[in-house]
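With one protein chain withheld, the remaining protein chains of the complex are depicted in position.
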Amino acid sequence: MEEVSQILTQQGENINAIDTVWVAICAALIFQMEGGFAILEAGFIRAKNTMSIIAKVLIDVMFGGLAFYAVGFGIAYGASNGWFAFGTGILDEDLGLGLTVSNKLFWFIQLGFAMAAISIVSGAIAERMKVWAYMIFVIIFCAVLYPVVANWVWNPGGWLANMGFNDFAGSAAVHAMGGFAALAAAIVLGPRLGKYGEDGSITPIPGHNLPMAAVGAFILWFGWFGFNPGSTLAAVGNWELIGTVATNTFLASAAGGCATMIYTKVVYKLVDITMVINGVLAGLVAITAGCNVVGPNSAIIIGLIAGILVDIAVVVFDRLKVDDPVGAIAVHGINGLWGTLAVGLFATESGLLFTGSAAQLSIQAIGVLTIATFSFVLTYAILSIVKATMGIRVSREEELAGTDAVEYGVEAYSTFE
Amino acid sequence: MEEVSQILTQQGENINAIDTVWVAICAALIFQMEGGFAILEAGFIRAKNTMSIIAKVLIDVMFGGLAFYAVGFGIAYGASNGWFAFGTGILDEDLGLGLTVSNKLFWFIQLGFAMAAISIVSGAIAERMKVWAYMIFVIIFCAVLYPVVANWVWNPGGWLANMGFNDFAGSAAVHAMGGFAALAAAIVLGPRLGKYGEDGSITPIPGHNLPMAAVGAFILWFGWFGFNPGSTLAAVGNWELIGTVATNTFLASAAGGCATMIYTKVVYKLVDITMVINGVLAGLVAITAGCNVVGPNSAIIIGLIAGILVDIAVVVFDRLKVDDPVGAIAVHGINGLWGTLAVGLFATESGLLFTGSAAQLSIQAIGVLTIATFSFVLTYAILSIVKATMGIRVSREEELAGTDAVEYGVEAYSTFE
Partner (left out) sequence: MEEVSQILTQQGENINAIDTVWVAICAALIFQMEGGFAILEAGFIRAKNTMSIIAKVLIDVMFGGLAFYAVGFGIAYGASNGWFAFGTGILDEDLGLGLTVSNKLFWFIQLGFAMAAISIVSGAIAERMKVWAYMIFVIIFCAVLYPVVANWVWNPGGWLANMGFNDFAGSAAVHAMGGFAALAAAIVLGPRLGKYGEDGSITPIPGHNLPMAAVGAFILWFGWFGFNPGSTLAAVGNWELIGTVATNTFLASAAGGCATMIYTKVVYKLVDITMVINGVLAGLVAITAGCNVVGPNSAIIIGLIAGILVDIAVVVFDRLKVDDPVGAIAVHGINGLWGTLAVGLFATESGLLFTGSAAQLSIQAIGVLTIATFSFVLTYAILSIVKATMGIRVSREEELAGTDAVEYGVEAYSTFE
């Protein structure tokens, strides 16, 4: 009997170890997505602002990460009143999540989601935002804004969690959250000089290094296989689920890219290869909410629609003169919205198309619309205050010269002699 | 006793979880190799075709991946008649493989092997193949050609599996398969304009961005530590084997690079650094079949030979006017062949050099020659049909202007202002 007791103790220890390996590696994969964000965004803009955008992603990680450590995590995962928590952070003894990994490791994987959310914003404000104004926003976003939404969605006491809102890895809490903050930021900032003519003309500003952007996309794609499957937060008890999530994640991303490839060929006569990259990302964003509850064929359909939505959204925002240099709003905002709603349509056990009931769809709509509105309104307000006080946009001269030279005194590329 | 029964149930659950963590992470590492293929190939060709080759790798992943989902997997892993299967894909209840991971996760890791095989082809056809013709071939290859070979080699009912053919992670089924398809494709397509003069002269066409190619090689190298060790398909029961495989994989790759470095210094007086990169990859390809059954010193010898073979093969194919812009045929085809045969020489328990028996070597030769012939003949036939009907090659004007501008309307690099 003593032997049995020792076996049980060791078995419990093994479960902790298995889940720790799983979460630690997935967290590392999510973390390395930041490199992907940095160079995807850098490749899609002009060379003269390259190091500035990389600096902004570094700010997301460094300042955003410390803010999420010092304040944000406690707000997200302390004891929730449904809307908010006053937790003391990673020292909390038990977060009520039934975790089999340490609070610190849980913190580290959650950090990845917070950084992804803010990194979405860094794309939309490229080539024109003051670095210190951006830093202030990053700190507020990672300390308060994102954690509040994470509280709603993933804290066991959050109001959306209690409604049955299904946002597995964050189409709403990460991507719509980041995407609608990006929308507000792009509006408050205004478009880049020369982007929109007074006669209604739109001047494309092509990215300076598209292969680098492609590398960034492949890095993000890789990381998504930590982002989505890692959201199980444990491997023990989830071995079938992990396979389902990985497969759905792949299928939606492939379908998103295929849809964009065909759509742009049909509508524009030429395949738009930068949009194909965005189509893959759109598929990834869209499947993120429901990868745990939809079947593989549904994942393909969700991805196909995402791949077309992103093409249309890019054009619409451009017509509205919302200048988003990397398409972050279309990829993350619109498809975060779509992916969250898609759960209500395609979830095998609760979706409208499988059950005839719109109950889940209603919950999904309430959740994602609240999150998008919350993100948009608060970002708009905060950045308007920053704009009115310290200023938010580099001067005309600085923008023409390039922010790399002005804010950092560097050139991304010196002569390739 | 009830406690013992619960312990047993939990222990089984833990085994599933451990193996799922292992396979899910290895599959992600294999998946990210696609980014490596994309930029290795892009760096080794001219700037004007950069985005076209990245698009082709995206097609491998997106269209090839969906084809492997819809059709290919069932052919590969359904109930085999020795040569073929009519499986219904990832829904099959039991594949007879003794899997401890879900069918979906098994599908996801197998997807990585299929994509690697087709991505080998994308290198050899660079700078001159029509995108839509390529897409058709990708779909056929991933839906039928590769799955048939996977059936022979890895399906428990496959004829090569039943003969005792040892191709652990696919020197034959992935690399020779892809490499000989690449050879057929390069022949059907013909060389790039200006590559071979009428007087027999050969004009080198240097890659436009060798550091990017090097990054691609490092990404592939990293991924190979999922590719080979992950082919165990389970960690439980394989802990010693995983260490053996990882060590052999490293040793052969290092030896391959060393051999190329010394060979090119001795023969050409200057180290050919792009060939050193190919030497590393050649070592990786060559150890892929036997990494589970050879000792570490054998792994080094296999790698050394691979590193020299690749140098010779590149020259031979060039003399034969087979234009392979990235050396895919030499790296994957020739060293896939070599690596598969090497098992018959160096396997500790069955190799000719250790046992004096040529039985394993014969099986290896039969297997890899059948696969190479199958791949070459069918690819040649399919592409000849495509050539005769829709056409396979961009026009002379398009080739001179660059496929990026013509097929996609983009420049990979705009002015670095």
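In order of appearance the chains are A and B, and numbering begins at 1 in each one.
As a convention for this text, a residue touches a chain if its C-beta (ideal position, glycine included) is under 8 Å from a C-beta of that chain, and two chains touch if they have at least 3 such contacts.
Fair warning: this is a prediction, and the values are worked out from it, not measured in the lab.
> Pick out which of A:Ile7, A:Leu97, A:Ile202 or A:Leu369 touches the chain that's been left out of the picture.
Final answer for the missing-chain contact: A:Ile7.
> One chain is left out of this view; which of B:Leu95, B:Leu233 or B:Val276 touches it in the full complex?
Result: among the candidates, B:Val276 touches the missing chain.
> Among B:Gly207, B:Pro325, B:Gly339 or B:Gly367, which one touches the chain that has been omitted from the display?
B:Gly207
> So that we can see where the missing chain sits, which residues of subunit B does it touch?
4, 7-8, 11, 14-15, 18-19, 21-22, 25, 29, 46-48, 206-211, 214-215, 218-219, 221-222, 225-226, 229, 235-240, 242-244, 246-247, 250-251, 253-255, 257-258, 261, 270-274, 276-277, 280, 296, 300, 402, 412-413
> Could I get the residues of subunit A that touch the absent chain, sorted low to high?
Contact residues on subunit A toward the absent chain are 3-4, 7, 10-11, 13-14, 16-21, 24-25, 27-28, 31-32, 34-35, 38-39, 42, 50-51, 54-55, 58-59, 61-63, 65-66, 69, 90, 101-108, 111, 131, 209, 212, 215, 407-417.
Definition applied: only the chains that are shown with their structure count from here on.
> On Cα atoms, by how many degrees is subunit A rotated relative to subunit B, nearest 5?
The best-fit rotation has an angle of 120 degrees.
> Please compute the C-alpha centroid of subunit A, do the same for subunit B, then give the distance between them in whole Å.
32
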